[in-house]
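Complex shown without one protein chain; remaining protein chains in place.
And now, chain A:
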Amino acid sequence: MRCAVIVFPGSNCDRDLADAIAKVTGRAPAMIWHRETELPANLDFIGVPGGFSYGDYLRSGAMAARSPVMQAVVKAAGEGRAVLGICNGFQVLTEAGLLPGALMRNAGLNFVCRDVRLSVANSQSIFTSLYATGEEIRIPVAHHDGNYTADAATLDRLEGEGRVAFRYAEAVNGSARDIAGILNDEGNVLGMMPHPERLIEAEQGGTDGRRMFEAAMMALA
């Protein structure tokens, strides 16, 4: 599987995501600087990492979404390449128009970092096929702006089309309909606030994140 991880100024989970990919696939991803206008040829998987791109100044993900590399990512997504946005990466994907809705300040107003229980709502995607629908998994969150919102019609459509990938199984940030992660209509773009790349090995406290990368590798390799 040929992978790339996008690096914006202020990305800080880029190395963690690259490590997770390397550990699961056996091959380190290409690290792509935000000023690049083209991606390497024949990519299978593009990771948009967590962090505070451009300091989250203006609005989380807003400036990163307008950086040169994101035009290439949008194009690649349109060609059917797999794109995974985690945390700030999810915010970037919504700002870039690859996913609907927006991530607002947490309902509790504080930054929140802890393991949360997630319910797998769609186990049919290239990212989630190794989970069972309805299965409860444990993945950490670490965010200040994770409160997912969209208009009622969009939320209805996401649910009706099976595009909600994960829901929170506990109160975390006030997200509409407990949405923790969503897919685009083609199913090749996933954005999620929790950090699967942080639970790859048992010594990190669990391995529930690992299956996401294994599923992608099975589908794409």
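In this section, a residue touches a chain if its C-beta (ideal position, glycine included) is under 8 Å from a C-beta of that chain, and two chains touch if they have at least 3 such contacts; residues count from 1.
Definition applied: contacts and distances are computed from a predicted model.
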Choices "Response regulatory domain-containing protein", "Phosphoribosylformylglycinamidine synthase subunit PurL", "Electron transfer flavoprotein subunit beta" or "Fe-S oxidoreductase" - which one is the UniProt name of the chain not shown: "Phosphoribosylformylglycinamidine synthase subunit PurL"
From A:28, A:113 or A:132, residue that would touch the chain that is not displayed: A:113
Which residue of A:163, A:198 or A:211 touches the chain not shown here: A:198
Residues in chain A touching the chain absent from view: 9-10, 12-13, 15-16, 19-20, 50-52, 54-57, 110-114, 140, 142, 144, 195, 197-198, 200, 203-205
